[in-house]
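Pasting a structure here, questions to come.
All protein chains but one are shown at their positions in the complex.
Showing chain A:
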């Protein structure tokens, strides 16, 4: 069982993270999620990600611990970018390896749902019309309901 949690201001190396996840022959399933900066509705140029250093790592560690209590998981990785991130670039990578797919699918979704509601990150969006803080979505709060 290995866990990798990283916060950094450099672009995510998705290939390296996938390689790290795929190293255990006993794992029958690897599920990954990549969250990206969308550039559709408001013509987003970039996002600036602020976070609460120290608390972020603590919260992410606790989320992974909760996931491991619910499902049998082998490797778990959560990498989140901070600072300025351009449209179409990756913000977050969550990956889970497990013996079987149900645990891997569920755990990856669980980690993202809790991260969205509890990890202290804030997005400031730069658009062609100016800059503003992104508002928290009610749908993110609602997605907690399925985890009890």
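Here is the rule we use: a residue touches a chain if its C-beta (ideal position, glycine included) is under 8 Å from a C-beta of that chain, and two chains touch if they have at least 3 such contacts; residues count from 1.
In this text, contacts and distances are computed from a predicted model.
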Chain not displayed: protein name in its UniProt record ("Sugar ABC transporter permease", "1,2-phenylacetyl-CoA epoxidase subunit PaaD", "Glutathione S-transferase" or "Molybdopterin synthase sulfur carrier subunit"): "Molybdopterin synthase sulfur carrier subunit"
Selected from A:31, A:49, A:73 or A:103 as touching the chain missing from the view: A:49
Missing-chain contacts mapped onto chain A: 35, 49-52, 54-55, 58, 80, 91-92, 112, 115-124, 133-136
